[in-house]
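Chains shown are a subset, placed as in the full complex.
Chain nomenclature is as follows: A, B and C, assigned in order of appearance, with residue numbering initiated at 1 for each chain independently.
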Amino acid sequence: MKAAVLVFPGSNREGDVAQALELITGRRPAMVWHGDGDFEKTDLIVVPGGFSYGDYLRCGAMAAQSPVMAEVKRRAAQGVPVLGICNGFQIVTEAGLLPGVLMRNAHLKFVCSDVHLKVETSQSLFTNRYQAGQVIRVPVAHAEGNYFADADTLKALEDRGQIAFRYCAPDGTVDGPLGKQANPNGSINNIAGIFNETKTVLGLMPHPENAVEPMFGGTDGIGLFEGIVEALS
Amino acid sequence: MKARVHVTLKNGVLDPQGKAIGHSLNRLGFPEVGDVRQGKYIELEIAETDATKAKARLDEMCRKLLANTVIENYSIEIVGEQAGQ
Amino acid sequence: MTAAGNKSPVKLPNEPEITPQIVAEHGLAPDEYQRVLDIMGRPPTMVELGIFSAMWSEHCSYKSSKVWLKKLPTRAPWVIQGPGENAGVIDIGDGQAAIFKMESHNHPSYIEPYQGAATGVGGIMRDVFTMGARPVANLNALRFGDPAHPKTRHLVSGVVAGIGGYGNCMGIPTVGGETNFHAAYNGNILVNAMTVGVARTDRIFYAAAAGIGNPLVYVGSKTGRDGIHGATMSSTEFNEDSESKRPTVQVGDPFVEKLLLEACLELMATDAIVAIQDMGAAGLTSSAFEMAAKGGLGVIVELDKVPMRETGMNPYELMLSESQERMLIVLKPGREDLARRIFEKWELDFAVIGHLTNTERMVLSWHGDIVGDIPIPPLVTEAPMYERPWTLTPLPAEIEASAVPAPTDLKASLLTLMGCPDLASKAWIWKQYDHLIMGNTAIRPQDGDAALVRVPGGHKGLAMTSDCTPRYVQAHPETGGRQAVAEAWRNITATGARPLAVTDNMNFGNPTKPEIMGQFAGAIMGMVEACTALDFPVVSGNVSLYNETEGRPILPTPTIGAVGVIDDIAKAVGSRLTKAGCALVLIGDTRGWLGQSLYLREICGREEGAPPPVDLAVERRNGDFVRGEIAGGRIAACHDLSDGGLLVGVAEMCLAGGTGALVTLPANIGAPHAFLYGEDQGRYVAATDDGQAFLAAAAAAGVPAILLGYAGGQALVVEGHLTLPLDELRAVHEAWLPTYMNSAT
């Protein structure tokens, strides 16, 4: 599988995801500079975490307007899978590849810690290695991960099964006070990650790329990358 | 000329920052404060002398970058010829 | 262009005559100003006066501290670069070096906590990457005032947000630090930031300029009127006024610094650089000066070519601005275009602003006129240096355990301690720091005595910590200095790593007071002993004096930052107790030293007595033994004992790993509360699979060790004294800081 990782001024987790991809696929992804409107054909496009353009104005807003994102939109329309992680989720959302918006965390602080996620479906190229309902542990690190969508959009997302991951208690509880406590940013319906309608675009706030080695954050993120490899080869 | 842009959250969109500010003010001894909403205020210098043209361009800037029209409204004000200090 | 020699520079329009008042406002004493006149042979211009003032400020010249700093040991076979460069450099094997330093931003953080702390972090990262290292971790040592003081909450919130805001955006994990509260810091908080970077030993960059005619290049952000005279400000005492006559505060732009980091590393991968120096305190002045002075050369700076953010800036402002995110580089001839392309790709300013000369003078030109002309060597050699009078703090009387009441309720006392501001969990702080980015963090905050970060591209790990116990230093500076170094060494040892070297941040009050200077002297004496005995050289550091408000000094705080290495990171251990059934062994002697203990302060309300003595030979023997056992795979978890003593240490291990412990008090320990809460030094608790074998190994090594009990269950139990469910303990430990931060002012 050939992957491309986009690099914007201010991206800073591009190395982390490149390292994870290399570890799991055995192949170093191509690093694509934001100014490159045209880049080599790849099987997967990763929009990594960071503070593109300092996260000034709105997270992801400036990066979403870059030449490379115009190309990403074209390819996404042709079905090339796109994975947006953290700032990447914000960017693909600002670019209109996913609905809704990521707002300031409800407590207004940056939060870095391990969270538990409930995998909502295994029916996607990103989640096929997980079971629906499975609980995984991966870290988050963001100040603006508070997912919001208006009622109609939200209903459509839920009805069409476009929710990929939800924050949950270690035992999988999403609802009630336990679920609320498990939600690190106040996102609506405890949403941590969503798909587009065709499930070829995934945006998520947590960092599976920082959970691929036992000594360095655990291994629960491996499934995501292995799943992609399997689906795309 | 100089322009001012206000970007505010649409009605019905949750505003965590505004809410937190309201809470803090209540706690700090300002119980009279009710709803608080926080928006952005942007001042721009524009090399353009025709106000109508400037306004059209600013509208484009807002739609392209300054506001996220999914959740935000914007308003544009042209201030005049004076150079910003 | 030749140097102007004795010819007076051109005066600028509206340039005032230098009056005694202007001299005083520049922080120069009358005899110091006389020295300026002697060096110059004429009255200086304003910009020249500004340069003398900045260069001879306490912050840049170390005039009060230099005679003492010289006593610190700075050499070891693994030291590549000791103090004197932007940061210290040590060899960590495999052709790699660790580059690190700590620096204070105390005064700016008190005035504007967010920006003050943020720019402190930005500054220390520049010090490290200017030497060719990619930063791999940040730490921060924070001291705030009494939590009940009306300003404290606001300061904590701003400082923490600022540190996170900058480090998170840069993408460098902030992996550790320390946070204390004490009324002595009410009007003068301490914000000490440390950065550790990694470079190849054959790709280290220095500040010494070379090559007459070589271009002097300015890169990074434009220069504005930020923090003009910040260096002078941080060298004078605070008073009620200083809040009203706030100078322009520097605002940090971490996004630009991230670009600067990438651009500098990209340029460093070429062969274009002769010398490079970040613009820190006293901006262009100190960077240009240091580069020229270190190279024994002169420099011409064409100030009108400096990229400016604002209109109407003058030479004085340009030389003294402390705008952030800027660097000065001497390039090899003909490499300007290559360098320009790199910086322009990263959307940064780039300008050739002068060149090197053989005159040993700094000449400043402004639209073709010479506006300043200063001989460089005398500014360095004639810089004021003071042997300030000092009186040592006498050693307070020892407090016998029998003179300290036992707690009426052991459980309540433990909960009080675990929930007190100094011991309560600092998760509220470090969760606001991205401590995981880069994917190399093996020991996270609260999971070990030192943070442990994998060296990119291999199996080595760097252990790092910051330590100081100011109440010990206050009570007896020599003991306190010794203890700070010993605790740092011990914290690194407890992970299994080899402690290699130290950076320090000496935070003290007004050095013109003999008792303050005595604190400084005493702390240095203690550090010298400890660093020597532990083979733990000081490779970089920073001094922050005049930390006083209205004549009330802070607790003397010589913060010790330290770095160690472990060759196989898989062999490292943290302090998390995870394995039920493990034996818990106490290593080191326990006398039950309660003088200056947290028990005495938090439970008895007394800050008294002599601090625990540090026997450096014992420290080393115990530590070497522990490190050996970790290397041999015989220790599953390890924690050093410091603040709060044994019971607090065991409680922390239980909480970190989510496993309880059953402790049985040995016979003949004297008063249980002294045994459990005494802060005797040189001790560790280790969890091991085979307790008896471990005790035998300790006995063979001549190391005192006793079996304390076993790991297991979901409660901390001290047989016959205490049963405390972990949930209850955790709730108290974790509640204090968030509750405090969320409560009303």
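Remarks
In this text, a contact is a pair of C-beta atoms (placed from the backbone, for glycine too) under 8 Å apart; a residue touches a chain by one contact, two chains touch by 3 or more.
Just so we're clear, the structure is a prediction, and the values are computed from it rather than from any experiment.
Counting every protein chain in the structure file, not just the single copies shown, gives the formula A x1, B x2, C x1.
By our rule, only the chains that are shown with their structure count from here on.
Centroid to centroid, with C-alpha atoms defining each point, chain A and chain C lie 36 Å apart. Between chain B and chain C, the centres computed from C-alpha atoms are 41 Å apart. Between the CA-based centres of chain A and chain B the separation comes to 29 Å, rounded to the whole angstrom.
Within chain A, contacts with two or more other chains are made by no residue at all.
Under the contact definition stated at the top, not a single residue of chain B touches 2 or more other chains. Of all residues in chain B, only 12-14, 16-17, 20, 40, 64-66, 68, 70-71 touch chain A in the complex they form. Interface residues of chain C facing chain A in the complex, by the touch rule stated above, are 161, 164-165, 168-171, 253-256, 258-259, 346-347, 430-442, 454, 569-570. Across the complex, chain B is touched by residues 57-58, 61-62, 65, 94, 99-101, 103-108, 146, 148, 150, 186 of chain A.
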